[in-house]
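As you look at this complex, bear in mind that one protein chain is not there, while each of the others sits in place.
Every chain is named by a letter (A and B) in the order it is written, and numbering of its residues begins at 1.
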């Protein structure tokens, strides 16, 4: 059983725990930004619209890794604060994928038929009720495939945090390698498998959510 | 906090590596384009022993990080297969292979969008299979995918900083070296961000304009 190199797993799984936590926190933050920016971009207020557009374009127009480095190395100098690697990583991933996610939110909201809004106006719902009860529940079902792709991209993006010395699965792998270079192939094989399994689990999760969102609508 | 003079002094060093960054982008893109097409055809193949393994491998590459794949190219290849690549070469090959799995999906959607009638007409005219593909199918399926391809070119450009992890001297790597020399990261990393934005944003606008034009002509086509 030596060729399975199972002894590599405990340290790698320790790293995977960080990767998973980071993924979870970042997805939550990215979802918040997606909805805030996606809805903000459809606001009547011109100022709000341009602020949101600037955020989205800047984060989509530059690299995730550059953003990560900027937040981890430059931002603390600029504001004279201390940021842990974890905080910086969650911020960078959340802001970056939030910008991409906002486009998913925006286009899904716009894809809800106009008649739905009109019907909710005719029933005298307030703008908040229209959004909360009529538009978002329908848009949500349309957002899921887009969110599914983005969360896989986000998971892959978490590997970059190794470069700011956060001890994720990649970092653990590189450390293991420094102990025994001869085991490099086995280490990377395990890392790839762990990422793949995680990505697959995330895909199943989204499929479950898609099925739930479509329930009963035939 | 922001030192203009310092920023100006490091700018030339950063501008110097733009060609390397662009070269890596385009070289990677060409590999991705060339590799993506056979992958798309293999995935669509009716022969299961081709389509299933190819689909599995592309899915695997797509769901695992580019960074790890780059490490495999520079650490595992020499050790297990005795192949040693320069960091730049490993970088463009890694970038190219990773994104070929995305582009194969783009090709596939382009091919699937062609009406069945085109196949049937080619059979009726007794074209060979090769001729049908090169003269009928591909010329029709590729143009509509151009905006999406353009998008991936920009995505790959923004992915080049990852190559710094395998010591390719591109923009981010240079900024890090420059920044660590003086402990002034703000200017260096901000400039890198600005350079990326200046190069990618206009391209993104161009791609969006192209996309809109394609959609319009598509609608006209439907109206007819």
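By definition in this document, a contact is a pair of C-beta atoms (placed from the backbone, for glycine too) under 8 Å apart; a residue touches a chain by one contact, two chains touch by 3 or more.
Methods note: contacts and distances are computed from a predicted model.
Remark: of the listed names "Ectoine/hydroxyectoine ABC transporter ATP-binding protein EhuA", "Nitrile hydratase accessory protein", "Monovalent cation/H+ antiporter subunit D" or "Ferredoxin", the one matching the undisplayed chain in UniProt is "Ectoine/hydroxyectoine ABC transporter ATP-binding protein EhuA".
Put simply, the missing chain touches A once the whole complex is considered. Note that of A:6, A:79, A:121 or A:181, the residue touching the chain absent from this view is A:121. For the chain missing from the display, the contacting residue among A:18, A:56 or A:134 is A:134, taking the whole complex into account. Mapped onto chain A, the footprint of the missing chain covers residues 113, 115-116, 118-119, 121-127, 129, 133-134, 137-138, 141, 216-218.
The rule is simple: only the chains that are shown with their structure count from here on.
Here the spacing of chain A and chain B, counted between their Cα centres, is 21 Å.
Note for the complex: chain B touches chain A at residues 1, 60, 62-69, 71-72, 75-76, 79-80, 158-162, 164-165, 171-172, 175-176, 179, 184-186, 188-190, 192-193, 196-197, 200-201, 204. Put simply, chain A touches chain B in their complex at residues 57-58, 60-67, 69-70, 73-74, 77-78, 152, 156-160, 162-163, 170, 173-174, 177, 181-182, 184-185, 188, 191-192, 195-196, 199-200.
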